[in-house]
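Excluded from the complex is one protein chain; the other protein chains are retained at their positions.
The letters A, B and C name the chains in turn, as written, and every chain counts its residues from 1.
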Amino acid sequence: KPAGGQAGGDVKKGGTLYLLSDSPTQQYDPARSSSLVVTGLQFVHRRLTSWKVAPGQDTTIVPDLATDTGKPSDGGKTWTFTLKDNQKYSDGSTIKSADIKWGLERSYAPAFAGGLAYHKDLLSPGLTYKGPFEGGQELSTIETPDDKTIIFKLARPYGDWNWVASTPAFAPVPKGKGAEANYGEHPIASGPYQIDKFERGKTAEFSRNPHWDGKTDETRPANPDKVIWQFSQQTNVISKRLIDDTGEDKNAFGISFASPAQLAQIQSNQSAKSRLVTSESGALAYLALNTLRGKLTDVNVRKAFQYAVNKAAYQVASAGNAQLACDAATTLVTPGIAGREQFDLYPSKPEGDPAKAKELLAAAGNPNGLEGLVLVTRAENNWPKLAESVQSSLAASGIKATIKPMDEETFTAEVQNKPNPDYDLALVSWQPDIPSANANIQPLFQSTEIGGGGYNTARYNNADVDRLITEAQATVDQKEAAKKWAELDKKILADSPVVPLIYTRNSYLHGSKVGNVQIGRFPAYADYRQFGIIQ
Amino acid sequence: MTDLLELDGVEVSFGSVQAVRSVSYSVAAGEVLAVVGESGSGKTVTAMSLLGLLPSTAKVSGRALFDGRNLYDLPPADLREVRGGDVGMVFQEPMSALNPVFTIGDQLVEAIRAHQELSSADARRRAIELLDLVGLPEPDQRFRSYPHELSGGQLQRIVIAMAVANEPKLLIADEPTTALDVTVQAEILELLRDLRSRLRTAILLITHDMGVVADLADRVVVMYDGKVVEQGTVTEIFAAPKEKYTQELLGSVISLGSRATKGVERALVAEVVTRPNHLAAAEHPAESSVPDVPAEKPVLSVDDLSVVYGGRFRAISVRAADRVSLHIEPGEVLGLVGESGSGKSTVAGAVTGLIRTTSGSVRINGVDIARVRGRAAKALRRQIGVVFQDPLSSLNPRTPVGESVAEPINLHKALTGTDVDKRVASLLESVQLSATLRTRYPHELSGGQRQRVCIARALALNPDLLIADEPTSALDVSVQAKVLALFRELQAEHGFACLFISHDLAVIEQLAARVAVMHRGHVVEQGPTNSVLAEPIHPYTQRLLAAAPVADPEEQHRRREAWRQLA
Amino acid sequence: MSDPLPLGGDVSPGAARSLPVALLRAVRRDAWTLTCALMAVAIVMLAAGADLWVAIEGQDLDPDLTALGPDGLPARSLGGVSGDHWFGVQPLNGIDLFAVVAYGARVSLLVGLGATLLATVLGVLIGASAGYIGGWWDRVVSWSSDVILGFPSLIFMIALGAVAPIEFPRQLLLIVVLGLFGWPRVARIVRAQVLSLGKRNFVSASKVMGGGTWHVFVKQLLPNLWAPIIIVSSLTIPSMIGNEAALSFLGAGVLPPTPSWGRTISDAIDFFETDPMYLIFPGLMLFLITLAFNVVGDSIRDELDPKSKGRG
Partner (left out) sequence: MRAVKFVAGRFAGMVLVLLIVSFITFVVFYVLPSEPAQLACGRPCSPQALELAREFMGYNVPWYQQYFDFIGGIFGGRTFGTGQAAIVCSAPCFGYDFQNNADVLDEILSRVEVSVSVAIGAAIIWLITGVGLGVVSALKRGTPLDRITMAVAMAGVSMPAYLAGMLGITIFAFGLDVVPKNGYVPIGEDVAQWAWHLVTPWLVLAFLHAAIYARLTRGQMLETLGEDFIRTARAKGLTERKVVGRHALRNVLLPVVTVFGVDLGLLLAGTVITERIFSMPGVGMLLVDSIRSLNLPILLGVTLFAALAVTLVNFLVDLFYGVLDPRARLT
């Protein structure tokens, strides 16, 4: 039972939790973090709103520091939040609404850029505001009439603002603090833990925040007494340690996803298999078709790709079998997002339908198939192998592509930054930052997101779609908005700018004494908040 | 008298080459046995077989009894005891015999401590004492020198010091004085004699210098073509050689003219004069070189040449040549003689442009050798032939000697194809080498054979100027005579000029028109050969002449007594 | 002239005078060397005739999910080794491993040998000239080799991978890049040897005869440099093959899905506990070719050395 599973036994308060990470550090400066509500940042920082996540259920928004999930007014242009009483920082001082504002202001300072920035353009269009550190200017679109209330005046109506309020920048930073660049290594904690020790490349150690009050914080059971990060670990060694499951590794959780090779190994080890937790679904893996290039400008040619790709081979290449990889994808909005509709515009077997693809290509004037396409992919992890599987299935339909693997950064530069990139196909995946269809669709298909750092890899440019996106974004009513997004989903796929492949499942391995490892429908990450040590 | 060493039917072969055939001779304690003979006749190979030092390609049979034990069957540990302990060995080519990366002091100390339980300080003291004993100047400082910083003669003395370090019962000395000038040679012979009388050390002396044989040996073994052809006491051999080869050998001996040999007497009543074209320094030791005599159209002119070897950290710097001026006219042979370590090779090196001069200039046919570049340099090089003092190291170990001889020909494209082969063959033959040796590598030849290869190479292009540093030091007198004849013949034919460095005054007398004498970096005397050798002015020259041994045991005995008086 | 010395006769065949001759003799002399040489030939044949062998096996480079078990590993034991799949199949896509190894040999040998050759030739020329000429040239060489050694070649490769047009022959690119980054090591060794050799008399002798730099290098120095050159270059081959894989990961190498040993091996390492055959076949090939070249290299060195004739 891989889906959203719950493993382990009786979790009690206390104990030490080890987090094994392959990256050299973890960002604890809220302004610079892109950590979702459920992962690393939550140990130390709270935010205005939070998510309720549970296996088998859609994720919902719940209050965190605020008493509710925000009151929209002015057709979704103004949002008001009120803070709960008696919430304190690790230094004992009280959390005030001005601190939330300060935290957000800080995020505009160039020195602290780099985190999730969904709020930025809405609060300061064109980023004219440059932060509080030069001349002490305040951000006029945020008002704090008293210590409890905070009012946001948005540039345009935005129905998902309550979700945006759960991004890291909405964590409080005591007003006036945090001017130093390395604030993230010794932040003032609002969450259940404070940072005792922080060594980049090695370790970070957290202990309980004595001033944190569990009663004001429903989403965080905060079970372990201590949390210790171990940075810069080789992923294969992490997985070996977890499979081995001895000593303190019993208390450890590996924060990176298990690779196909590791999955194969875990499958053959009963103990490890029982400690593998796999999400129900996850990031949408897709093949982007550069709609501005050559024959791909023709929608009928693009449609052939929907049948050409062998999603079954992709599943095997990505995780060894369809079960661990997740179902073949047919929609843009990923499972677990409220209001999602399941549909399939191009029905075929997961293995694809090369005959049909050839037929479509021929109909579009390409009886000999396509040649000389460039398929870009990241060189990391098993992306090249995945690309190979796509390439060979395309070849079966007479579409000849050359794989060009690129290093992460050059890939980003090619696909996201260049005005005239040199690729026809790109193999990418997308995990939305908030459980709203908005985050599934807008970043990938709005024409404003082409180049200049945006994620519109298919370079899809449809004025109609752009308009509908703005409309849907402005819709405050969640149900209604969801419907609009579902329509957009179909409308975009009808143009076939991308081929959805799978909703990539994530699998995590943990030590035998780590309990409550669970993954909700969204996000496809383990919910760190629930972790506890089995005693 | 019981025999200390007894060889019985020794045979050595390298593949199909039978180097030594059934050799038998013996040496008694306190006896000096001289082994003489044709170059390449197996003298060295026989000697080396005794201590098991031949390369693994060699097959040795027969018996060599030393103190009653067969050296060929000794277990390794015992053999080690014998090596350097009971038997000391002086190698033929001292310049390659020392490890280039250790100081001579280290190597000497090591030899001492291999067989004597001495503290390192005591061993060092003993080593310095030995260096002093073999007449190395400034032994304290020389102790720290590396082999490449010493002259050929100095190295030879180090090797001798090493061989006698543990006062062996038997000393095998393979051409121990080839690189020494006669004054030093006399001292070394004195040392050997002392060793014999004091410790009853037996000496197996391999040499081609009949003067040395006459001076030191009790008995003589003559080898030819890998066989012993004759043996007897030294007086027997010198007075009545039986074998044809021995007669030929002794017949080839050249001696200083009788006028020159009067040196001893003259040296006892030194006076200083200057004659036309014959200059000599007034003081001894000299403080500056004598000026050059006037030249007409010199092939080589050396002006005010100084070479200073920069000292390493801490080490002294050596002024190896001090304002030396020389010249050579076309077709002229200038003999350069002098004390070992006096700077002869240094001057030769400077003339060839290999050693950077500190000051002064060297011109060949009017061209400054240090300045010339490119095509002109190549053209200039074509006119020069060089024979280095150490034949072994001047041949590429990876190249068969035939190719080495062909190198200058190919380099200057003087000939092509089979003509090259023919030329090489004729060159080899003219230095008395079989053309079949051309495919061999340098280490597969005897010392004299290698030296002849070098001569052949130097002559390959009929140079205008030949610079020859001790070119006949390793040759037995019969071969030497033939080579000298070749020299003269070629000179008559091509008229090449030659700077001929040698310590063999007889050879100089025969070959050179003029002589320059060096002592401690200075040219102390130069002039026409006749004049210099017959009427030497400078005290050192006089000593030199006095020290030259003659190939007649009786006569040499008399001269030795006179020399002792002088010392 | 009088009759030359009666002695003579040829010494047991002298040392080999050229590499091919040395190779021939080495192979004749010693069964072990012969085995290794044959092994090298066999692997080269494997590469050259990859199409043929794979056709004989009856496979190709296409994925085959039916060969895989439920966890993505080969369905049959021993990595799927069988009469159909001589080396078994790859996990996760079921491609025939023999085909991968055979075609991979092509890239790996071409790049490994080509880059080694380039690095060695450059290294020997540059190193020998630096040691022999000395002075400013030596310093320039030392500096540039320091620059290359200290240079973060990785980012250079990344840049290259990103800039190189996709049509550019990648094998050539790899050979050039690996060769250019590989010469300093060889050059330093050769330079050190030449520094010491250059002071020997036989080199001086050649100079005095009028031998130019090139002549001295070819005739005097080179024959004395073979030992280190052979050793360093035969050891460079595997690292070049490995580097090719590293570069491929950075996008500067051969483009996937073209197989190469380096890439197959690094893919396979992650499977070494679950599907060891995946690693063993290409890994063994790399080991064998390395061993073969080194053993043969050593024997050639021995044959070229006139002094170490007659083994034992």
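Basically, contacts are C-beta pairs under 8 Å (C-beta built on N, C-alpha and C of every residue); 3 or more make two chains touch, one makes a residue touch a chain.
Bear in mind the structure is a predicted one, so any value in this text is a computation, not a measurement.
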Completion exercise
Full-assembly contacts of the left-out chain, visible side only, are chains A, B, C
Exercise for the section: Pick out which of A:K175, A:K240 or A:R293 touches the chain that's been left out of the picture. Expected result: A:K240
Completion exercise
Touching the hidden chain, out of B:L53, B:A282 or B:A485, is B:L53
Problem - Selected from A:N269, A:T412, A:S447 or A:N461 as touching the chain missing from the view - result: A:T412
Fill in the blank from the handout: Absent-chain interface residues of chain C come out as 30, 32, 134, 139, 142-143, 145-147, 149-152, 154-156, 158-159, 162-163, 184-185, 188-189, 191-193, 195-196, 199-200, 227-228, 230-232, 235, 238-239, 242, 245, 262, 265-266, 269, 272-273, 279, 283, 286-287, 289-291, 294-295, 298, 301-302, 305, 307-308, 311-312
Practice task
Spell out, residue by residue, where the missing chain touches chain A.
Solution key: 23-25, 34, 109-118, 120-121, 126-127, 130-131, 133-135, 179-182, 184-185, 200-202, 230-234, 236-237, 240-241, 244, 246, 380, 407-410, 412-414, 416-418, 433, 443, 449, 452-455
Handout entry: Interface with the unshown chain - residue positions in chain B
Key = 48, 51, 53, 55, 76, 80-85, 89, 91, 93, 96-102, 110-111, 114-115, 146, 148, 159, 162, 310, 312-313, 392, 443
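The rule is simple: only the chains that are shown with their structure count from here on.
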Fill in the blank from the handout: Set B-C beside A-C; more C-beta pairs touch across B-C
Fill in the blank from the handout: Chain centres from averaged Cα atoms put chain A and chain B apart, in whole Å, by 88
Practice task
Compute the distance, rounded to whole Å, between the mean C-alpha positions of chain B and chain C.
Solution key: 48
Exercise for the section: Check each residue of chain A and list the ones that touch at least two other chains. Expected result: none
Fill in the blank from the handout: Multi-chain contacts in chain B, i.e. residues touching at least two other chains, fall at none
Fill in the blank from the handout: The answer for chain C against chain B in the complex is residues 1-2, 4-12, 14-15, 17, 199-202, 204-212, 215, 219-220, 223-224, 304-307, 309-310, 312
Handout entry: Residues on chain C engaged by chain A in the complex (per definition of touch)
Key = 62-63, 65, 68, 70-73, 91-93, 158-159, 161-162, 166, 248-251, 255-257, 267, 270-271, 273-275
Problem - chain C-touching residues of chain B, taken from the complex the two chains share - result: 14-17, 19, 38, 40, 55-57, 148, 225-226, 352-354, 377-378, 380-382, 384, 386, 388, 390, 393-400, 404, 407-408, 411-412, 428-430, 432-437, 439-441, 443-444, 457, 482
